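The structure that follows is given in the form of structure tokens.
Missing here: one protein chain of the complex. Every other protein chain is in place.
Then we have chain A:
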Amino acid sequence: MAHNESPPIVVENPWERLNAFTDARIGLGRAGVSLPTTKHLDFQLAHAQAQDAVHCALDGNSLEAALTNTLGLTMPLIRLHSHAQDRATYLQRPDYGRRLSDESREHLLNAAVTGQRFDLAVVIVDGLSALAVQQNSAPFLAALTECLTRDANDWQLAPFTMVEQGRVAIGDEVGSLLNADAVLVMIGERPGLSSPDSLGLYMTWAPEVGLKDDRRNCISNVRPAGLKAEEAARRLVLLLKEARQLKVSGVKLKDRSEEDVLEGNSAKGSTRNFLVAD
């Protein structure tokens, strides 16, 4: 019997198998030129989940437990809070998220060892994804401490701090109150649809309140499916060593951690891919 041989309503993309090489939403197919229903609803679900993630709170106890297990912390995490009381305020008042609350400033001054200088202060901040901080802090800090231990220079680390409802610049205040030469802020980046767990690293030499972004170096997308903890730590330590030597950070300190890809024909520097294979 003759069947209806009309063409399919949804056109699949013959290159759909490229999906194996990226998390990007490629090869979605189309109805006319529009998204097919299943792909449209996949997106709606991911957006709903990301919106929910923004409002999830940082669990200080479990973070401390994870750090203690992984790093064998000898002193408790110093827990701080920004001037933004809650998430709603945080979202609309970035200025509040950049400064410590009065109580936290007091608390940090009491906890800091008077007169002692540190080479590096590590500040863990929830930012826009507590999930990123919760999941990636311990593996990254384990990799970082290992790199620092192997380094020829001695690195005196300040007691670790954790800040709720904080933004990147709050590290400047924490770092300066702790008398640290450099500060590392580990902060949850704004959640993406495919990456609600992305951690950002911001390093600043000679932190003080009021510094601008041009004084910071950033390494982003630290997460299992993005930049691995070990590689992020390697890059950060290169930056830290250069910052310590030159006594600068930010735009004046280029990230040269991949400079080696320019030399020779190492696979890392290759642009070879299927589009230009022949």
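The rule is short, and it goes like this: contacts are C-beta pairs under 8 Å (C-beta built on N, C-alpha and C of every residue); 3 or more make two chains touch, one makes a residue touch a chain; residues count from 1.
Please note the rule applied: contacts and distances are computed from a predicted model.
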Candidate names "N-acetylglucosamine transport system substrate-binding protein", "Ethanolamine ammonia-lyase large subunit", "SpoIIAA-like protein" or "ABC transporter permease"; UniProt protein name, chain not shown: "Ethanolamine ammonia-lyase large subunit"
Absent-chain contact - pick from A:L128, A:M203 or A:V237: A:L128
Among A:P139, A:G171 or A:P191, the residue in touch with the chain that has been omitted: A:P191
Residue, one of A:P7, A:G72 or A:G115, that touches the chain absent here: A:P7
Touching residue (missing chain; options A:V54, A:L157 or A:A206): A:V54
Absent-chain interface as seen on chain A, which is shown: 7, 11, 13-15, 17-28, 30, 32-35, 39, 43-44, 46-47, 50-51, 53-54, 91-95, 128, 189-195, 198, 210, 212-214, 218-221, 225-227, 235, 250-251, 254-262, 269-278
